[in-house]
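Of the protein chains in this complex, one is absent; all others appear in place.
For subunit A:
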Amino acid sequence: MRAWSSPVRKNAQLIRCRKHGILAHNLKTTVQPRTTAVINSAELLNTPRPNPFVLLASELDYLRGNLLRLLGSAHPTLHQLAQHYFANPSKQIRPLVVLLLSRATNGLGNEWEQKKWIADCERVSGRHEELDRTLTRPGVLNDCNPNMSDDSASFQSFFSLQTPRILLEDPPLPSSYEINQNPALVDPPTILPAQIRLAQLVEMIHVASSLHDQVANESSSPSDGTGNKLAILGGDFLLGRASTALSRLGDDEVVELVATVIANIVEGAVWKAGNVGTREILALASPAQGWNRYLNRIYLGSASLLAKAGRAAVILGGSKEGELWKEIAYIYGLHIGFANQVRASVSLSSQSCGNDLHSSS
């Protein structure tokens, strides 16, 4: 996939990836990269590169363990889901992309210092995400609300008016932190807790949508009922926790991005199904239209999540409007998403055609 491994050059070049026909990477002449290093394409391809899965092994293990624990503790029935997830380990490509892009850009954004400050304050004050808290047990209501007390035993009587609380605020940001004076990659490479949270919730959304994808449309057998129920509840549980975690990342732009992913994934599934309900979609009029629909479908169902998650990771690292970093992240995620999905389709169709062609995994 040479096209998207090509570096950003000072002089624009139109690079059309012939093998893959449609995708193009077009650089405008006004692009001024922040880094002054001249990148040589040949050098880049010959340099030994670290295995990303090894580089982030401990983070990925942590995320996998968290998700397993969450699924396993929710309810005995949902425990089955944990076992299934354990037996079919996900490659965790999506969290990986989030974590890698965080490492690759933390320190460059205009508001990096602010983000680091906020993360340090949270660590010191001990305010942790309740995302990992296991499900409610009788008598203990796990209802995380902003500015409100945890009301565990308050179902013994009618709910009375609570005294308003004033939350302790973070110490004010020192003015020298307001703008990143010397943007440079952080050394040693750092990933913020918020970015790890993002990686976690992105995987949750992926697992949730896979679960919902398995729901049978017609109940043809009695077992469909319980199977369906498990898949729906499991997916909903993950979506609910992901939504809560998303809302606590503290960034509206990121919330909007991920929210549109959830809607996009549904659109992808529906386009894949073709006609649904009583309204018909227009028949294809030409091969070009067919291509458009196909690419749109892959975007909606697969690439959108990676593109926007990558972008969100960089935003959480303090990249502001007008900066290039989140745009780069978006395009990277976009192309990885397409590559991943197209490879999977090729692998599937070569199996069904009985070819010897195996795509390398």
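Here is the rule we use: a residue touches a chain if its C-beta (ideal position, glycine included) is under 8 Å from a C-beta of that chain, and two chains touch if they have at least 3 such contacts; residues count from 1.
Quick note on the criterion: contacts and distances are computed from a predicted model.
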Per UniProt record, name of the chain withheld from view ["(2E,6E)-farnesyl diphosphate synthase", "Calcineurin like EF-hand protein 2", "WD repeat-containing protein 46" or "Protein phosphatase 2, regulatory subunit A, beta a"]: "(2E,6E)-farnesyl diphosphate synthase"
Residue in contact with the excluded chain [from A:Leu55, A:Leu68 or A:Leu295]: A:Leu295
Sole contact to the chain not displayed, among A:Asn46, A:Asn88 or A:Ser160: A:Ser160
Hidden-chain contact residue, picked from the options A:Ala57, A:Ala184, A:Ala263 or A:Leu284: A:Ala263
Among A:Ala82, A:Val98 or A:Leu239, the residue in touch with the chain that has been omitted: A:Leu239
Subunit A residues touching the omitted chain (full complex): 8, 22-28, 30-31, 74-75, 77-78, 135-139, 141-148, 155, 158-167, 209, 212-213, 215-219, 225, 228-229, 232-233, 235-237, 239-241, 243-244, 246-248, 250, 252-253, 255-267, 269-271, 273, 275-281, 292, 295-296, 299-300, 304, 307-308, 311, 321-322, 324, 327-328, 330-331, 334
